[in-house]
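Here the complex is missing a single protein chain, while all its other protein chains stay put.
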Amino acid sequence: MSEPWEDEEEGAIKKFMFINRKAPYGTIYALESLEVVLISAAFDQDVSLVFSDDGVFQLKKDQDPESIGMKNFSRTYRALEGYDVEKLYVDKESMEERGLTEDDLLVDVEMLSKEELGNLMNEQDVVLSF
Amino acid sequence: MKFAVQINEGPYTHQASDSAYNFIVAALEKGHEIIRVFFYHDGVNNATRFTTPPQDDRNIVTRWSELAEKHNLDMVVCVAAAQRRGIADEGEAKRNGLDADNIAPGFRISGLGQLVEAGIQSDRVVVFGD
Partner (left out) sequence: MAMLHIVNKSAFGNATLNSCIKTATQGSSILLIEDAVYAAMGNTSMADIVKEAMNKASISVLGPDLAARGMDQSKVIEGISVIGYDGFVDIVAETDNVQSWL
C-alpha cells in the first residue's frame, strides 16, 4: 500500500525526539503524546522518547487508574518495542529527585545525565514536547 | 525556510495560541513558508466557530481563519483530540450522529500523521503550549 508521505523525498528519515515532562492522569499530555509516538512509528522515522522531570512518573510500575475511572494506558509503553520504538531515555537526576530507581519502571530504559540528554537533543531534527 | 507550528492549548486560558499567531505573522512577513499549523491537545479548541468573546477582546478563532485565508495556511486539527473535545466538521458530525458541526473556516480535521509529516517536510517545528 502506498501512503502519500512515502512518495515524498525518498529516504528522508529524520530523527524525531518526543520529550515527556509531565506526570500521567493529572493532565492528558502523557496519553496523547503516546498516540503521536505510535503514529510516528508508521512513518519509519528514527524515533526516540525522553522522560524527564515529572515525565518519569509515566513509566512507574503498578499504575491502577481504574480506581479513578480512567483508562490504563501504561501497558502501551511495554508494547512500543513491537512498533520498533526502542530508544527510551530517562533523566537520571529527575528519577533520583523523585525517589525512583530503574526497578520502579515498567520498561527497560537508558538512564542519562542532563548533559548526555542535552547532547542527544542537539542531534535531533525534530523535537516535539508534551 | 519551511516552518511547521504545533499548538497544544486552547484559546484564552493559555497564551500559546497568541504566541503562535504572532510568531507565524512575523515568519510570513520575513518570507518564510508555514507549511502547516497543527492543533493538538486542547489546541483543537482554537477551531470552534462558536467562540464569542467580548467585543473589546481579540477573537482568536476568527483571527486564525482570516490569517489562513490571507496566506493560504494549512490548519489541521487532530481528529482524535477533536473527537474527545467536541470539535466536528460536517463529515465528523455525520459519522458520529451529532446534530451540528462547529468547525471554523480555514480549519480541517485530519489524523496525527499530518503532524509527523509536517515534521518530515519542514526545516523547523516550533511547539507552543503550556
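Chains: A and B, in written order; residue numbering restarts at 1 for each.
Criterion: a contact is a pair of C-beta atoms (placed from the backbone, for glycine too) under 8 Å apart; a residue touches a chain by one contact, two chains touch by 3 or more.
Model, not experiment: these values are computed from the prediction.
Mapped onto subunit B, the footprint of the missing chain covers residues 1, 3, 8, 15-16, 19, 22-23, 25-27, 29-30, 32, 124-130. In the full complex, the hidden chain is touched by subunit A at residues 19, 21-22, 29, 52-53, 93-94, 114-115, 117-119, 121-127, 129-130.
Definition applied: only the chains that are shown with their structure count from here on.
Spacing of subunit A relative to subunit B, judged by their CA centroids, is 24 angstrom.
Here subunit A touches subunit B in the complex through residues 4-5, 8-9, 12, 14, 16, 28-29, 32, 35-36, 39-40, 42-43, 45, 125-130, going by the rule given at the top. Partner subunit A is touched in their complex by these residues of subunit B: 6, 8, 40-41, 80-81, 111-113, 115-117, 119-121, 125, 127, 129.
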